[in-house]
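Here's the structure we're looking at; comments come further down.
Omission of a single protein chain aside, the complex is shown with its protein chains in their original locations.
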Amino acid sequence: MNHLESYLILSALLFSLGLYTVITRKNGVAILMGIELILNAANINFVAFSKFVTHQVEGHLMAIFIIMLAAAEAAVALAIILNLYNDQGNINVDEADALKR
Amino acid sequence: MSEVIFWVIWVLVVISAMIVAYSKNLIYSVFSLLATFVGVAAIYIFLNADFIAVTQIVIYVGGILVLLIFGIMLTNRIAVAKINQSSFQTSLGMVVVGAVFVILVITILGQSWPVLAESMDFDSTVGKIGTLLFGDYLILFEVASILLLGALIGAATLARKEL
Partner (left out) sequence: MPMVNLSLIILVLPLISFLFQIFFGKRLEHKKGEWISIALVLTTLLLAIIMFAQMLFDYQPDFRQEASINWVNLGQFQIEMGVLVDNITIIMLVVVALISSLVHLYSVEYMKNDVRYSRYFGFLGIFTFSMYGITIANNLFMIYCFWELVGLSSYLLIGHWWEKKSAADAGKKAFIVNRIGDIGMFMGMMVVATVAGTFNYQVLFERIASGAWAAGVHGLFGGVDPNTLLTWAGVLIFMGAIGKSAQFPLHVWLPDAMEGPTPVSALIHAATMVAAGVYLTVRIFPLLTPDAMAFVALIGGFTAFFAATIAITQNDLKKVLAYSTVSQLGYMIMALGTGAYVAGFFHLVTHAMFKALLFLASGSVIHMMHHSLTKLNDHHTDAQDMRNMGGLRSKMPITYAVFFIASLSISGIPLFSGFLSKDAILAGTWSYAAHIHDGWLAQAHLGWILPFFGFGAALITAFYMFRLIFMTFHGEPKRKDIFAKMHESPKLMTIPLMVLGALSTFIFFTLPSFNPLGGKSWFQTLVKQPETVVPMGAFDSEGFAHGLHLAHYPAMYTSLIVAGVGIGLAVLIYILKEIDPAKMAQRLGILYRGSLNKWYMDEIYLNGIIRPFLKGCDAIAYFDMEIYDHYVIDGVGRRVKALATGTGIADDLVVDGAVNLVGIIFQWLGWTFKFVQTGKIQNYLIYVLIGVLMVYLINVF
């Protein structure tokens, strides 16, 4: 618990799992969850560096702003997902390929 | 003792995150995400970040997660007990993400971080964060409030039926 690396590895794991979720899931809400994982990974990094490297609370501040951002993003994303549902009857993003058609 | 607790929480976070990524049942995913968030909040405690930990609980667990559950309930028939979710390009995703993870680990371990010798011991970060938030970062703070307002209005506009 007193090694920076232990936090960084945890953060890398969370990041990778989030990324995997984002890439492979079809469900929109699941993708959103992956994104939250990625953001959490970033937050852990900020706070960890804040403790071990800088000894300042600026890192905490960044974490707060990221949390705020996540909240905003989740609200907008859910609104989009609802629209997707209204549009095609489910929320599978792989079916939302109007870009190709 | 705390060392042990730390590693237990560490493992719990990783496992719950893996359930989020791999579970076939969407409901399981959501609830293990709850576990992940709480675990990460605990990790913050270990990092002497009390305010962030509380914020994590309040906003993520109390706000975002509830939003996610609402999203699920609005888009699925809740009577169906098991809400399946499917995945695609799993093998390719596994390879690529695995490669990314390997690179990250190589980078983390291959680096000599400028870690300060003495550990940071402070009672509470709330005062410092408050001073900074209403001092140097005041404009950022105000911009953030405008962003939230924008998100609020945007979400409300998008969610209306007749778009």
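By letter and in written order, the chains are A and B; residue numbering begins at 1 in each of them.
Operating definition for what follows: a contact is a pair of C-beta atoms (placed from the backbone, for glycine too) under 8 Å apart; a residue touches a chain by one contact, two chains touch by 3 or more.
This is a predicted model, so every value here is computed, not measured.
What are the shown chains that the left-out chain touches?
Per the contact definition above, the missing chain touches A, B.
Which listed residue (B:5, B:99 or B:156) would be found touching the missing chain in the intact complex?
B:99
Which subunit B residues touch the hidden chain?
On the subunit B side, contact with the omitted chain comes from 88-89, 92-93, 96-97, 99-100, 103.
Can you list, in ascending order, the subunit A residues touching the missing chain?
19, 22-24, 93-94, 97-101
Please note the rule applied: only the chains that are shown with their structure count from here on.
Could you please state the distance in Å, as a whole number, between where the Cα atoms of subunit A are centred and where those of subunit B are centred?
That gives a centre separation of 6 Å.
In their complex, what parts of subunit A are in touch with subunit B?
Listed in rising order, the residues of subunit A that touch subunit B are 1-2, 4-10, 12-21, 23-30, 32-34, 36-37, 40, 43-44, 47-48, 50-53, 55, 57-58, 60-61, 63-65, 67-76, 78-83, 85-86, 90-91, 94.
Within their complex, state which residues of subunit B touch subunit A.
Contact set of subunit B toward subunit A: 2-3, 6-7, 10, 13-14, 17-18, 20-21, 26, 29-30, 33, 36-37, 40, 43-44, 46-49, 51-52, 55-56, 59-60, 63-64, 67-68, 70-72, 74-75, 85-90, 93-94, 96-98, 100-101, 104-105, 108-109, 113-116, 119-120, 125, 128-129, 132-133, 137, 140, 144, 147-148, 150-152, 154-159, 161, 163.
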